[in-house]
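As structure tokens, the structure follows; a few thoughts come after it.
Apart from one protein chain that is not included, each protein chain of the complex appears where it belongs.
Moving on to chain A:
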Amino acid sequence: MLLKLAWRNIWKNRKRTLITAASIVFAVLLATVMSSVTEGVLYKLQDNVVSFYSGAIQVHKNGYWDDQSLDNSMLINDTLINQLNDHESIHGVIKRLESFALSASEEHTRGCMVVGIEPEAEPIVTKLDNKVSEGEYLTADDKQVLVAEGLAEYLGLGVGDTLVIIGQGYHGINAADKYPIKGLLHFASPDLNKRMVYLPIKLAQQLYGAPDRVTALVLAIDDVNEADKLETELSKIISDKYEIMGWKELMPELNQMLQNERGENVVFLMVLYILIAFGIFGTVLMMTLERQYEFGVLVAIGMRRFKLSIQIILENIFISLLGAAIGTLISIPVVVYFHLYPIEVGGSLQKIYEEWGFEPIYYFSVEPFIFYKQTLIVLIIALVISVYPLLKILELDPVTAMRT
């Protein structure tokens, strides 16, 4: 009965209901599309940045991250590798031996990051093979190196020239050798571009006097969004001799930046929802005042205030759900369309995107939560606003209500 009453009541003032619902439709549509593009772009960004270098998750020897020296490298045992490989979300485990060193040509020297990699496996995470701008990519048994363009330019070296690396190896031994440059690498990130040197891991182990040792295992996973979950799962399985770190710890600045972006989006959405809230509140206010007499009669003839309140809350929920449902229904094709045919980024932003090696495209996310979140929020708004008529009804005195 209350449902029927509520449903009919919202259609009594058809125009007002439609206007209220339409404003909700519009806001939900806007909010959904906004959230979709924000989430889509941020996801893509995160995915891109994570695959620059760090990967989504790394496993180190305990303590390595705080003191990144070869002395904190680890000997890999098969148990660990198998445990990782056996996990369904992990589709690759790549080994790295990383250390800072000095790189030098005949004229110049400069600090650099020397990374021993498995040439066949590394591209799973970083697509390193695609970044070769000159010369060729490595094979496992090469005795040559790849040098980032910026570094090569500074040192005045090109493909075929010889690069000297001087550093400190495992347990303080001297590590110095020279290698022919097999290829140059172009990185989107200027930071990587001026300091990266890659060589096959075996060669690196030899250079640093650290046979069979690695500093990091980088895990290739399908979805960066799953990283947190996977990290917790792994920390339960894997021996605590190792530290497991997700990209948020590996790249706190990136995480911070994404949070800020989302924060800005939240502020925008809040403003939007406050506008909706006022819209609904206006309707509810008018409705409550207009129907004092009716409420008075209902309480007089024996309807408990509590029941009456429920009826009013139902009315608000109906209008809100109606708006939210239509808004969501309209937004689905819109968002899906842009998901399939994303918009190109124009103007100055395009340059920035391209500089960083991103596709200059606005991606739209179709994560389900983007859709139902709006409905949920509108519903909560409706419930909060229902407090007003509710209070009015709880203090309603039929005699006063009917005298007006």
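Note that contacts are C-beta pairs under 8 Å (C-beta built on N, C-alpha and C of every residue); 3 or more make two chains touch, one makes a residue touch a chain; residues count from 1.
Assume contacts and distances are computed from a predicted model.
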Per UniProt, and picking from "Sulfite reductase (NADPH) hemoprotein beta-component", "Mono/diheme cytochrome c family protein", "ABC transporter ATP-binding protein" or "Xanthine dehydrogenase", the hidden chain is "ABC transporter ATP-binding protein"
The one of A:Asp191, A:Glu264 or A:Glu294 in touch with the missing chain is A:Glu294
The one residue from A:Val164, A:Leu285 or A:Met303 touching the chain left out of view is A:Met303
Touch assignment to the omitted chain, from A:Lys12, A:His91 or A:Lys229, lands on A:Lys12
Contacts from chain A to the absent chain lie at residues 1, 5, 8-9, 11-12, 293-294, 297-307, 398-399, 402
